[in-house]
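Of the protein chains in this complex, all but one are displayed in their positions.
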Amino acid sequence: MSDDRQAELKALLEQPPVPTRRPTVPALEEALFRIHPVLDHGFVRVVDYMGDDAAIVQAARVSYGSGTKAVRNDRGLIRYLIRHRHTTPFEMCELKLHVKLPMFIARQWIRHRTANVNEYSARYSILDREFYLPAPEHVAEQSASNRQGRDRVLTTAESARVLELLRRDAMQAYDTYSGLLNDTGDGTPADPGAPQLARELARMNLTLNYYTQWYWKIDLHNLLHFLSLRADSHAQYEIRAYADVIGELCAKWVPLAWEAYEDYRIGGAHFSREELDILRQLLAGGDADTLLPASGLSFRERKRMRQVLQLGPPKR
Amino acid sequence: MSDDRQAELKALLEQPPVPTRRPTVPALEEALFRIHPVLDHGFVRVVDYMGDDAAIVQAARVSYGSGTKAVRNDRGLIRYLIRHRHTTPFEMCELKLHVKLPMFIARQWIRHRTANVNEYSARYSILDREFYLPAPEHVAEQSASNRQGRDRVLTTAESARVLELLRRDAMQAYDTYSGLLNDTGDGTPADPGAPQLARELARMNLTLNYYTQWYWKIDLHNLLHFLSLRADSHAQYEIRAYADVIGELCAKWVPLAWEAYEDYRIGGAHFSREELDILRQLLAGGDADTLLPASGLSFRERKRMRQVLQLGPPKR
Amino acid sequence: MSDDRQAELKALLEQPPVPTRRPTVPALEEALFRIHPVLDHGFVRVVDYMGDDAAIVQAARVSYGSGTKAVRNDRGLIRYLIRHRHTTPFEMCELKLHVKLPMFIARQWIRHRTANVNEYSARYSILDREFYLPAPEHVAEQSASNRQGRDRVLTTAESARVLELLRRDAMQAYDTYSGLLNDTGDGTPADPGAPQLARELARMNLTLNYYTQWYWKIDLHNLLHFLSLRADSHAQYEIRAYADVIGELCAKWVPLAWEAYEDYRIGGAHFSREELDILRQLLAGGDADTLLPASGLSFRERKRMRQVLQLGPPKR
Partner (left out) sequence: MSDDRQAELKALLEQPPVPTRRPTVPALEEALFRIHPVLDHGFVRVVDYMGDDAAIVQAARVSYGSGTKAVRNDRGLIRYLIRHRHTTPFEMCELKLHVKLPMFIARQWIRHRTANVNEYSARYSILDREFYLPAPEHVAEQSASNRQGRDRVLTTAESARVLELLRRDAMQAYDTYSGLLNDTGDGTPADPGAPQLARELARMNLTLNYYTQWYWKIDLHNLLHFLSLRADSHAQYEIRAYADVIGELCAKWVPLAWEAYEDYRIGGAHFSREELDILRQLLAGGDADTLLPASGLSFRERKRMRQVLQLGPPKR
C-alpha cells in the first residue's frame, strides 16, 4: 500500500463509529479498514458488508412464511436451507472487499461473473513496481498425473534459480515500462527530450505477476460458491491463499452460515450413481478389492472413493 | 401488514442504534423500518443499504487512480461517471427493500433479472384476503393509439361498475381458495369432514390482483436502470407508483447520484441519426413544418420531436 | 394453440430444410416445430438450438488445450467435465423453447434468472379463455410433514367438487375480463354503449391458472441446473411435467451430456460431513440402528440416509 493509502486507512480507523439501525456484526466491524496480508505484497480488506446470519433467516421467513416456524432456531433453519439448496436467502447478504493481487490470479478470479468489480486501470494510472515472487516452498514441479497441478517442491538451489529469473525479467519489464512512460509521477517527463508513451500501450510490457487491485462486491451465496471452488485443494495455491483469508472473514461475519457451509458443502462428499451402487454393495458386506476393480469407475474415481471412505489401499 | 409484523417493526424501531464504522446515511436511517404506503394495500420499506455517494467516488478513484484527481469534487466526478456511462462504481452501492405488491405487478417487476429476491411462497403459506382495486381516477379506457396504454378515465358510474365486478370476483376467488384450504390457520381444518387441498394447488384460484410480498435487493446501477424504465410515463401506473416511492428513497440515500441521474438520464433526450440531422438543419435556419414532413420519421417520432424541442404544433 | 399458429407451424414443417455448416443434431431437427403437449392445454416446442455434444468437447479442448488430449474420447471428456464441475463448456450450447404454461407455474419458472424470455403481454393483447385444471389423480391434500408438498390424492367425489369450484371461478373471471375489455377482437366494442377497459387493468381479474406463453432461451449448463431443481421429486407436479418433457428433448439433443448428468447429478447423492462420518463407521462394521439415533442427524436426514443407502427400516 502506498503511504497515502495507509494514512487514509489510519484516519478512517481513528474516526469514531456512527450509530446505525442496520444489522451490525461486531466481529466484522473489528476487521474493517484493516489489512489482511496475502502472498508477498497482496492483501484483502473488508470495505463494507450488508446483513448477517439473522438477515438470512429473515429472508427465508419471508419466503416460507409460517412454513418455517416449525424450524426451532436460526441455526437449524440455516442448516436446512444449505442442505436443501434454498440459496436465495444467502443472496441477501453482501460483502465488499478491497483486494490486491497478481494479475495472473486476477485473470482466474474475474471468471466469476456474479460480482461487482472496480479495478485499478493502467490506462489511466501508473502501476507501482510490485510483483509477486512465490516463497521457495511454493516453487514446485509440474505434476505429471494432474495436468493443472504442482508436484515436488524444488530444491533450494533450483528454486533460487527460478526466483532469480522471475525477478530479473519482472525488474527489466518495469524498467522498460517506466522508461516508456517517461513520467515523474505528476505528468512531467523524466527525460524532456523523449516521448511519453500512452499508458494504455506501455502497460503491455508488464509481466503477469505484477500486482493490480480492485474493489470486489458479491453476495454470500455466490461468495460461498466462489470459495468452494477456489479454496479447494485443486485450486492454484496463490488463489487459495486469498480464498482462505476470505473464508476466515466469512466465519466472523456469518458464523452460522459458515458452519453449515463447512458441514454440508466442504466436509461432505458427492457420489455418482455408480459409486452409490458400489457403496450399497459394500454396506451389504461386499469386498472393496473385488467390487472396485470390477466396476466401470476410472482409476482416479476408485482412488478418491477409497480416500473419502477411508477404505485403505487395495490389499493386493 | 399483519399485526405480528407491525409489532416486530415497532420493536425494531425502539431498539437503540448500534455503532458501526461503515458508511452511514442519516437521512436513510430515518426511513429504516418505516412503511411507505403504495396503492391501496401495498408498501415499500428499506430493510438495509450498503454505501453512499462517497462509496461511488471511492470505487471510481480505485479504478481511475490519479486519473480522477483532476475532477475537483465528488459531485463533479459522479456527474462525469453518469455522463460517460462508467456504470461500475454505481454497482458498489446496494439497497434492500421489503415490498408488498399485486401479483400482476410482481410479474412485470421480476423481469428485471439483476436483483436478488425472496418472495412469500403460497406453496408454503396462506395468503391474506388482500387484493388491489384501483382508485376510481385510475380506471381508464384502453388507448387506441398506444397499444399498451390507458386513455380516458371512466365516468364515476362506469368505474363504480368496473370496481364492483373486480371486487366481487376477487372476493369469490378468496372464498373458494379459503374453503379449499380448509385451514383455520394453525393447520386444523375448519370443516373436519372435508379435505385440506394442497396449498400449491389452491393458490391457482386467486386472481392476479392479490398482493404478494418480497425482499428485493439490487445495486444502484441496476436500480437506476429499473427506475428509468418503470418510473417512465409509458410504464403502467401501478408499477410507476412503486418506482416513484423508491426514487424518493434513492434521493435521500445518494443525493448526488440521484441529481446526476435526473439531469443526464431522465431530464435529457436521445436523438437518432436522422433526428440529429434534422436538428442541425433546424439550427441552420430550416423550417420544422417543411423539414419534418419531408423526413423519413414516423408520425410518432415527429410528434415527440416537436414536444421535446418545444417546437409547437405544425402551423398547417 | 390458435388456428393461425397451427397453420404457421404446419407451413414451417412443410418448408424444405436448408443447408448449414453449423453443428446439427438430426434427432432434435425431428422435434423442431412440433408440439409436445404438457398438462391440459400447455406445450413445449423447440424453436432453435445451438451446439451439440461435440461443441462441449470443442470448447473444453480450447480451454484445456493439450491437457485434454489424455482423455480418449468425447464421452469420457464430458463425464470428466460434469464430475469436476467444469461447467463453462456446457454454456456453449443453447436451447430456445416456446412454452405455454399456467401463470402460477410461470411465476416459479421465472425465478431462474439466467434465461432470456419474451412473454406474451396481456398489456398489449388479449388472453384466450384457457385455464389449467388438474387431472383428478393430481388433486391431493396438503402434506402435514412437508410444508410444500402434496399427500393423499382426493377421492373421486372430493376432487370433482374441487375441480368444479376451480372451473366456476375461472369461467366467471374470464367472463368479467372479457366484458370489461368489451372488444370483439379487432378493437370494435361488443357493446357500443360501454367503455373498453384498458387491457393492463382488465387482466388483473384473471385467476393464476390461466395460461400464458413465452419464448425461453437458456444455455445447457443453466438448463441442467434448472432441471435438477424442477424435475426433482420435491418440485411441484405441474412444473415437473414441463421439466420431464424438456429432459427428453435434452436427451435427444446432447445424449452424452445427458447421460453424464443423470449418472453424476441425478442418480448420485451428497453426504454431509456428519453423514460421511457415519458412513465410514457403517463400512467399518458399525450398526445403523445404534449409530443413526446417536448421531446429531435430524429425523429427516436419518430417513433419507436409510433410503439412499438401502439400509432398510430400523429394526426396533
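Letters A, B and C name the chains as they come in the text, with residue numbers starting at 1 for each one.
Heads up, the rule we're going with is that a residue touches a chain if its C-beta (ideal position, glycine included) is under 8 Å from a C-beta of that chain, and two chains touch if they have at least 3 such contacts.
All figures in this text were calculated on a predicted structure; none of them were measured in a lab.
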| item | value |
| --- | --- |
| Given A:Thr24, A:Asn209 or A:Ser272, the one touching the chain that is not displayed | A:Asn209 |
| Chain not shown: contacting residue from C:Asp40, C:Glu91, C:Asp244 or C:Asp277 | C:Glu91 |
| Chain C residues touching the omitted chain (full complex) | 12-13, 15, 17-24, 29, 32-33, 47-51, 55, 58-60, 62-68, 88-89, 91-92, 94, 96, 98, 116-121, 124-126, 213-215, 217, 219 |
| Contact footprint on chain B, counting only the chain that is left out | 64, 67, 70, 83-85, 88, 111, 147-148, 229, 234, 262-264, 266-276, 279-280, 282-283, 301, 308-311 |
| Footprint left on chain A by the chain that the document does not show | 102-104, 106-107, 110-111, 113-114, 117, 119, 121, 123-124, 132, 134, 139-144, 147-152, 154, 158, 162, 165-166, 168-170, 172-173, 176, 179-181, 183, 187, 194-201, 203-209, 236 |
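Here, only the chains that are shown with their structure count from here on.
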| item | value |
| --- | --- |
| Same-residue or different-residue interface between chain A and chain B, half as cut-off | same |
| Whole-Å gap separating chain B and chain C, where each centre is the average of the chain's CA atoms | 29 |
| Chain centre separation in whole Å, for chain B relative to chain A (CA means) | 36 |
| Chain B residues counted as touching two or more neighbouring chains | 117, 119, 121, 124 |
